[in-house]
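Here's a slice of the assembly, chains where they normally sit.
Chain IDs A, B and C follow the sequence of writing; residue 1 opens each chain.
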Amino acid sequence: MRIGVTVFPGSNCDRDALHAIERAGATPVELWHADASLKGVDAVVVPGGFSYGDYLRPGAIARFAKVMGSLEEFANAGGPVLGVCNGFQVLTEAHLLPGALLRNAHMRFVCSRAPVRFESVETPWTSLFESGDQLTLPVAHNEGNYFADEKTIAQIEDEGRVVLRYLENPNGSLNDIAGICNEGRNVVGLMPHPERASDPALGSGEGLKVFESVLSFAGIKA
Amino acid sequence: MADTLKIRVLVRPKTGILDPQGEAVRRALPALGFEGVRTVHIGRLVEMEVESADEVEGMCRRLLANPTIEEYEWEVVR
Amino acid sequence: MNIQETYSSLGLSDFEYDRILELMGRAPNYLELSLFSVMWSEHCGYKNSRPLLGRFPNEGPRVLQGPGENAGVVEVGDGWALAFKMESHNHPSAVEPYEGAATGVGGIIRDILAMGARPVALLNALRFGPLTDERNRYLFREVVRGIGGYGNAVGVPTVGGEVEFAPAYSGNPLVNAMCVGLVRSGDLVRARAVGEGNLVILFGARTGRDGIHGATFASDELSEDSEAKRPNVQVGDPFAEKMLIESSLRLLEEGLLVSLQDLGAAGITSSASEMAAKGGVGIEIDAALVPLREEGMEPWEIVISESQERMLAVVEPEKAEEVLKVAERYELDAAVVGRVAGHGDLRILNNGEVVGTVPALHLADAPVYKREVIAPAYLGEVRKLDLEELPQPEDCNSALLAMLAHPNLCSRRSVYEQYDHQVGTDTVVLPGADAAVMRIKGTSLGFAITTDCRGRHCYLDPKGGGAAAVAEAYRNLSCVGAEPVAVTDCLNMGSPEKPDTYYQFASCIEGMAEACESLGTPVVSGNVSLYNETEYGAIYPTPAVGMVGVFKDVSRRATPGIKREGDEVLIAGNFQPVLGGAEYLELIHGRVAGAPPVPDLAVEKAVSDAVRRAISAGLVDTAHDLSGGGLAVALAEMAMYGGIGAEVQVLPGGRQDVTLFGEVGGCVLLAVPGEKLGELEEHLEGVPYSRIGRTGGERLSIAGLIDARIDELRAAYERDLFERYAPEGGQIG
């Protein structure tokens, strides 16, 4: 299986994502932002970082990149897409996911390990987890405070589209939301960084299951 | 620069949207000895020199503001 | 302005001007004078420090590059090498803390990049005045935000550092940033221009009027009119820096560059003249070819501008096109701005017309000032300490809690949580331990990094304090299990023109050099920051030490947190604490006085080496050195980090507060399972040690004097250094 990782100017978790994908047993493929081709990948990760310096708003400029047009088509056709941190922000700016990520309520960048619970696991990126699974995932962001209007929140809650919830909210996020998916459930955005918890040498390997999930979802044994 | 227009765009958080920055400033003011400030909201100021104003509305809608959380207004200032 | 007024306004003395006349054999024009002024500033020319720095040992079996390049380089193994350096950004941070700190981080990253290494870790050593003062709180908050704002965005993890507060730093904060880069030793790059006819390409951000005469500014005392004299403040652009990192590494990987150099203080002038001097060639720069951000800049402004996020490369003519393309791919401006010439001059042109010519060697050859080293009178006074005058605490428990809650000893979590310390997925030991530990992906290798210095100690005993800083760094690396290899430093001092400060400066260096020799850790790079003075006086002499160590097997390591119930607790080292210069003395009794312990370097080395061997052998995974706050604070930290308590009984006689809170070098606490005790004791043969207790439970109790629950300790220790005071004043970010 080939999993692509988009690289925007200012992405900085791209190499970490590529590494985690390789550890999960898939073939990592770099997708340069100015290149429209998705190179025939089977799934795409939009990694963390500060695309375009987070200038204007995180993700605001990146979403116009050439690669994003193809990514939208890929997503609309049901292809598995995962946005992590800045990737989540990019996907909301591109309207592939609802809502927006506001400045952390306490106004500080926060880098820590957040206890989280998996809620809905019927997505390609979470299929190896059980609903209710708890684990601790690294977070590192300045704008992780999930917001959507009341109607949208009610809708994603009702439709079981909250994928991940904080057990201790690090940023003021509505309903403690740490991750959501789209209606088709193939596009997932996570504020925590599973790729940073994908190697026991760093203290935790449980995040690797996110990448293994997409392999297993595609019918490939991890 | 000949024939450019100066455009000013004001982008602000929509009413009802959490504005952590504005909140932080409002809370800080009394400690600095500034009383009597009821509300503070913080947004973005974008100033551009453009060749024509035709595309400004589109830029605001698609790029400079995020309609989910922000509203904007713009004007030609020169 | 007459000529004398002109050169004085540029910071040159009569003596220096005469020397320029002599070297040039004619009167320089304004542009040429500007070149001398920036290159002969203390910041670039090391006028007051060069003779002293010669005292440092620079060689060792693992050293691939010592001082003289953009960064020092040491070998790790398997063809991997580490480039590292530390640098100050004190003056800019005093004026504009967010941007000052941010651009400090940016500058040190480019020094590492110029060696051809990928920057993989950042640290910072910070000093501020007490947080009771509003300006200090503002400086502290904004400096931390600036470091995070820049480091987080460029994607280099900030994995360690230190923060201390003392009145001596009020109004003159210290902001020292250190960067470590990883490189294949065969791929090292050096900043030497060669090949007549080769082209000089400037790439990165455009050039504006930023920081014109910044180097001269940094070489002056801060005073009331610093505000007015201030050059245009430099604003950092971490996004451009990230592109600079990726494009430079790509250019090197594709073999497109002959040499590479960052632009720091004094901009193009300093980079080009250094490259020329090192290569024994000349460089011609046409100011009109430099991509500009502002209109109407004069050639002299262009060549000394300190605009950030730029690099200079020497390129063979046939590869120039390709280089420009790579820069464009990364959204950077790039232009051919000059060429390497056969003459040895730095020649500045404007649209092809020569506007200034100075031999590069002359610019690199700033005059050197040797001063007499005279012991200051204050030392006799401050070192007096009569213990009889100090009442013992009625309640040692509350004294401990008060110390744990003090900004100098409390948790740094509220600082390092603002730094992304995990990006890159190589940080094996996160902030909070004795040293940061990083792995090298795809190998079993790793390295550890620490920064250390106690300003108060150096103030009370400059030579001993200098040695103690090196010894502490050596100990910290050993406590995580790394083999200490080499040192970078940042010597923060007051005005060298004042005899007291010059003595401190020279003595700190002497102490550091002796320690580096005894411990076998040469100095491979560093930086000097002088004139750290305000109208209230000079800072404490603060020679920050950055030390790097290596692991053959990074999985064999230790951290301070207690891991298990029932471990034996040991203390290794000569445990003879004293109150002279101790945190306790200042925090509880409000005194900065006495004679701090003088490091016994032989014992230091024996203890640290034994501890490291025990860790490498897989016997010990819990180790912590005794440092600020003494035994009680060290044990409390071990209990809080691990969430497991300890009971410690055995204590030597003497005053209780001295035993609990006194400080001493060369001591390490270890916790080890009973079944491994015998083997550990074999490793400790030849070094003093004793068994002092056992881990377990939810309390820390020490000989009936201290008895506190871990959550009580945490309630004091885990305070937010910003929450109580912020936000207020200044930028709202």
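Here, a contact is a pair of C-beta atoms (placed from the backbone, for glycine too) under 8 Å apart; a residue touches a chain by one contact, two chains touch by 3 or more.
Quick caveat: nothing in here was measured; it's all calculated off a predicted structure.
Colleague: So how many copies of each protein chain are actually in this file?
Modeller: A x1, B x2, C x1
Quick note on the criterion: only the chains that are shown with their structure count from here on.
Colleague: So the centre of each chain is just the mean of its C-alpha atoms; given that, what is the distance between chain A and chain B in Å?
Modeller: Each chain's C-alpha centroid was found; their separation is 29 Å.
Colleague: So which stretches of chain A touch two or more other chains?
Modeller: 107
Colleague: Considering chain B alone, which of its residues make contact with at least two other chains?
Modeller: If we look for residues of chain B contacting two or more partner chains, we find 21, 24.
Colleague: Could you pull out which chain A residues touch chain B in their complex?
Modeller: So the residues of chain A in touch with chain B come to 56-57, 60-61, 64, 92-93, 98-100, 102-107, 145, 147-149, 172.
Colleague: Spell out the residues on chain C that touch chain A in their complex, using ranges where they run on.
Modeller: 148-149, 152-155, 237-239, 242-243, 329-331, 416-428, 439, 441, 554-555, 722, 727, 733
Colleague: Provide the residue numbers of chain B that touch chain A in the complex, in ascending order.
Modeller: Touching chain A: residues 17-18, 20-21, 24, 44, 63-64, 66, 68-69 of chain B.
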